[in-house]
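A single protein chain has been omitted from the complex, and every remaining protein chain is retained in its original position.
Up next is chain A:
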Amino acid sequence: MKTDAVRGHLDGLLLAVLEPGPLHGYAIIAAVQNRSGGVLELRTGTIYPALNRLERVGLLSSSWESAGERRRRCYELTEEGRRTLAGERTAWDEFTTAIGSVLNPSTPPGLPT
């Protein structure tokens, strides 16, 4: 799936892979690619400013951790981030159900099959 198609859902993807626990930038990118089976194509450089933005609006918090001679910035979900992720999931379920009903009209929602 091309980068443009992913862009509108990037925030939800980043919040979702951080749900289990804190990760640094590269691990977040790897988690998105692993969970999608390599289907989602990301310009990986755009992930870092997106993480900065999510931290600025209070959905993530970050801390610098030492990894050998290097420092790594690790991100984790805030409580508001968890609430936003739940909202993203609900909105996505409603969206895919609606689109699925249009694409596959044989089983319209709410009608007995």
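Following the convention adopted for this analysis, a contact is a pair of C-beta atoms (placed from the backbone, for glycine too) under 8 Å apart; a residue touches a chain by one contact, two chains touch by 3 or more; residues count from 1.
The rule is short, and it goes like this: contacts and distances are computed from a predicted model.
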"Permease prefix domain 1-containing protein", "Chemotaxis protein methyltransferase", "sn-glycerol-3-phosphate-binding periplasmic protein UgpB" or "Allophanate hydrolase subunit 2" - which is the UniProt name of the missing chain: "Permease prefix domain 1-containing protein"
Contacting the left-out chain in the complete assembly, out of A:Val32, A:Leu59 or A:Leu85: A:Leu59
Residue ranges of chain A at the interface with the undisplayed chain: 24-26, 29-30, 43-50, 52-53, 56-59, 70-73, 80, 84
